[in-house]
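With one protein chain removed, the remaining protein chains of the complex are shown where they sit.
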Amino acid sequence: MIVFTRVLLLLVLILPLASAAIFPFFGRPARRLAIWVAFLHLLITSAVVVLALPMLNDRIEDSGFSKLEAAKFRPNFVPGDVSGSDGASNRTTWTVLSLAPTPMRPGDAGPNIQFFIGVDGLNLWLIALSSFMMLPAILVSWESIREKPGKFYALMFLMQGGAIGAFLSFDVILFYVFFELTLIPTFFLIGGWGTGSGRRDAARKFFLYTLAGSLLTLLGIIGVVLTNPNDEGMITFSLPDLMGNVQRNLYFAGKAAFAGQPAALIALQNTQFWLFLALMAGFLVKVPIWPFHTWLPAAYSEAPTGVTILLSALLAKLGTFGILRLVLPLTPDAAIMYGLPVIGSLAAFGIVYAALCAYAEKDLKLMIAYSSVSHLGFLVLALFAFNVEGISGAVLHMVNHGLTTGALFAMSGFLLDRYKTTQMSQYGGLMGRFPNFAVLAFILCLASIGLPGLNNFVSEMLMLGGVVDARNPRIDRLGLAVIAAIGIFLGAWYILTMLQRMFFNPLKEPLTTGTAPADISGREFAIFGSLAGLCLVLGLFPQPVLDSARWDLNLLNVIGNGARARVSGIEEKEPEKEIVPMTIPAPPGMKAGPGGGPPGGGKGGKGGGPPVGGKGGSPKLGD
Amino acid sequence: MSDPIGLALIILAMPLVAALIAVLLSGTSLRTLANLPLIVACGGGAILAFTLLGKVADASTAQFVSDNITWFAAGHLRVSFTITVDPLSAFMLAMVTFIAMWIAIFSSGYMHGDKGYPRFFILMSLFVFSMCGLVLANNFLLLVAFWEGVGLCSYLLVGYYYSKPSAAAAARKAFLITRIGDTGLILGIFLLWRMGGWHTDLTALFDHIAKNPPDQGMLTTACLLLFCGAVGKSAQFPLYVWLPDAMEGPTPVSALIHAATMVTAGVYLIARCAPLFALCPDAQITIAWIGGISAILAGFLAIGQHDLKRVLAYSTVSQLGYMFLALGTLGAINPVFAVTAAMFHLLTHAFFKALLFLSAGSVMHAMGGVIDMRRFGGLRKRMPITHITFLCGAGALAAIPLLSGFWSKDLIFEALSEASESASPFTAGYYILLTVAFLTAFLTAFYTFRAYFLTFWGPERLPAEAGDHAHESPGVMTVPLMVLSLGALFLGAAVEPFNHLFSGFLERTPSLQLAATLAHSSTIAQHFNWTIAGIGTVLVLAGLGMAFAMYRQGGPEKLPWALEPVFQASESKLYVDDVYEAAIVKPATGLAFLARVFDGFLDGLARLISAIPRLLGQWLRPMQNGLVQFYALSMALGLAVFLSFVLFRVAR
Partner (left out) sequence: MISLWHYLAVAAALFGIGLVGFLTRRNLITMFLCAEMMLQAVAINFAAFARFHGNLQGQVFVMFLIAVAACEAGLALALFLMLYRRGKSLDSSDWQTLRELGVPPAIDTQSFPAPAPVEPDPVLSPAGARPALSTEEAARV
């Protein structure tokens, strides 16, 4: 069974890459084939999700984080797991390149760059999203891509494969390889199939901008690897091992600092600062955070709609996911020290700034592009709050934002297919023109502005809670929360203005040749209906997503609390008095894990702080 | 089934099911029957809600809380689907479903033949669902969810005539302005969550705060932020500007959403959170001042309007201001009394204002959509039933003695006068506000009867649009009018002044009792104060008399020159909208365009940086001159330089 799951996971990654290899040889029938491949992929991914969920939900929290070795990610379903069928080791033997001076036995830990992939709570839903969003991306391109469809879909699959690879990777170099792999197909897709006259320029700008950033990230990755060897001085590229090393180094330095010798800690933190900057460089551009966002409007608006959907739903998530996967666990002290004050300030400014730009924008696609910048700024803000609420909100928002922004771009594709323009001033009264489309478009737009009952509300509330609860030193968290809330309001402002102009008012449409455009077709209904349905489902029942990631979120929270204590120079103290364990009865919706105790006190509470602040943080790590 | 929570859930579910059925009907030939699900749901809901009232009144504990079903939870933030039934919510539930039922019946006639008939009823059903959820929610974020839900339905219903630009603009304005308040509300909730032991459940939060009183300043901030939400939703100063514009929606929508139920959600929110507000006197007096300013400002703006529905809209703002005035006395006097006064006025107001709007709708129906009072008049003969019902509503609104409005307004006066004599630090403020309330009563009587006389008295005038259907509305529309006028006439007298039925019922609400404990105020005897009632009556009669003197010949309006500037100022809405437009909307839009331009500049900066390599290349290009010897020479020289560096610097 466990081998079966590993094969499935491997298939999730291989299938798009293999399709990318064979699709260039197909011509016209490529689109039909593509949709079948995407369906198959979704099926496989669903199987992985179904198989992984019980495993992720049942992880025992008590086992975690009290030992040095335990404060690290634990991927499941790792292909090439050393321990054969029981799957307990969470490491792989599939070495791609070994930097060991002498040959090693397979399975030994060492300076090996490995093909190390697996699922955990953080990436499971992003993979599901990557798999799912391929369907609307293909369906939107159904009519509009007539030129070399085989190559087009091949590149799309390559993009998807790259994103999935980056989500799945647990080896830092492998992560980087997949991270960069997405650049190539995107460059050709924008440059080759773009809609506007500036497509080549946009493609080049996108490529160079992201490459410049991510090369610095590579530098950061190598720096982290080199500065964090294990006890025997051996470096490692495996992310979990690296986390263990980072934690151990920080723990001993922190202990010395509390004992009155801060030199080691200060040195480590200074190193971390530079590594943090280097790592963040690529992610800042990829997310993007103001002022590194200027490639985005051009790329999003010039790209064909299907590509824009993948860009906004998957590639933007690579940046935030990189922060989650690499920056927070590998440079925790710097993330606490500079995360909110520096990056958070930029993000907060970007939230308002991009929202204002979105309001002023006259082109629908550009407006959505700017709104995406605004939303992602909020997401980064919540990530750097570095507490359970913030990060869980961010994880959820990655999925939600992928769905809604992708859906909004699909909406622009609907109009583009019919009228060849996305200038908002040319439209009016579409509610009467396309009543069925209007209903779905309204649901999706309302999801985007965070209307309760739809998906974004939940994640926005969690993120806002995270920002309000952020106890990072040297920030005014309420100020940030107010800015974030203003961002939510501004989101409503431009979306409602767009709705008023395009869907209300007397009918106004651009001139078309031939027959009058028809209302939503079956194919389009499949796109918008499924997206709207998912928005509703995720808005009402988001808990499975949060439950499956709870273990990982607590892990990050423990790391965060340790870093917070080191940075503020306060030794871990007793649980704060203000936190009361929740005594409400176990809700039927939540599965009581073997962690024991009431779910509130044992799980939710734990994530938030009391047991963590008391015993889970780094001082206990040395036991 | 028989327990109150189950009952409440059924009441909650029925409109939702009704909406779904209406969705199914909308695509079929049965679309003209789309009104039935809503009527059945509201009717059934009303019957069940009255049963529920009885159950709550009889039960030994006055509050029932449902099980928690987690919506989402992470870290400290735990939000659950949980509802509570206590006298306060049971009362609101009964009121909402009962009024909604009659308005639904009225709309079946009013909206007949409209091409969006099913859409209207789907949205109305969703609205009733959200409103019921709003009053039942026992979790702050769940409350926000339904709060936004009613806002959404209001948005879609105001924009019901979507191809009309003014309706589209009004819809957006309504949603956005309430959303300003909602942003504050959400921030306030998160502040409370932080200081209230990480609870978002109302009951748990109140208990926690009562046991561990947090920092006064923070609590006041949080309360004021909550009040922001109420100000937006209940259209109080300075966010009231959306409500008059929202009259672009169909009239039943105005009656149900913008008079009887949704706009009172803010009042309900404050009443619900009474334990919090009882702890902060600063927040209370702020509420009272906002209420007072809104009451008199809107009352003033109502006197100069020509649009019948706008008069009623401003009057709604004004009456909601009364409710906030009462709530503002919450800690100064016994909170139970203050809340009772507010909720009682809410109840009577729901009846007479719904009645007035429906009557106006009946007029509008007959006049072919014209609602400008300058274009019709003297309708008394043509529409006798509407005339009588409108008169009942107007009388109740103007607080003519012994009608509903009189009793409820009297309670508010009493609350204010008690507050001005209490131990509160703001007695002077309450005294001024009492005067304001009296003045508003005068204005209310005047503008209400101005509208009444202009519409129904004097010579008959009909607009061209009325055509041949300028006659009394059909029974399906007049019956609800008659039922509601009974309420407007007698409900006030029936439930409170003589038997204290209403206050006795509300009193048992645990949160109000908690508030009373926290406010340390003694129970005051509920007596009828002849002086206050007398002053009120005199002012009302003065306003009525003035309206009679000026308008008994009906329209068109002839103003004495002394009053002309006053009316002009009122008609121009004191330029508040223009000021907002110039001071907020324009600068924000300007800022947006500035940001967009700046973004181009930023992009230019990026391009500039990317130009550096190109310039460098341009500069170095001539080196590539194609001469092998030159290359070889540079190679040799470079090697020489490098080697000498190695030899003389590094090797040393």
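Every chain is named by a letter (A and B) in the order it is written, and numbering of its residues begins at 1.
The rule is simple: a residue touches a chain if its C-beta (ideal position, glycine included) is under 8 Å from a C-beta of that chain, and two chains touch if they have at least 3 such contacts.
Note that the coordinates shown come from a computational prediction; the quantities given were computed from them, not determined experimentally.
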Handout entry: Chains on display which the left-out chain touches in the complete complex
Key = B
Handout entry: Residue, one of B:A464, B:A562, B:L627 or B:V650, that touches the chain absent here
Key = B:L627
Fill in the blank from the handout: Answer key for B:L501, B:A582 or B:A636 versus the chain not shown reads B:A636
Fill in the blank from the handout: Had the left-out chain been drawn, it would touch chain B at residues 621-622, 624-629, 632-633, 636
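Methods note: only the chains that are shown with their structure count from here on.
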Handout entry: Residue ranges of chain A touching chain B (in the complex, touch as defined)
Key = 205, 208-209, 291, 294-295, 297-298, 353, 356-357, 359-361, 387-389, 392-393, 429, 431-432, 442, 446, 451-453, 457-458, 461-462, 464-466, 468-469, 478, 481-482, 485-486, 488-489, 492-493, 496-497, 499-500, 503-507, 540, 542-543, 546, 550, 553, 557, 578-580, 582, 584-585, 587-590, 600, 604-605, 607-609
Exercise for the section: Sort out for me which residues of chain B touch chain A in the complex. Expected result: 67-80, 141, 144-146, 148-149, 152, 156, 159, 162-163, 165, 167-169, 171-172, 175-176, 179-180, 183, 186-187, 190-191, 193-194, 197-198, 201, 204, 208, 588-589, 591-596, 599, 602-603, 606, 610
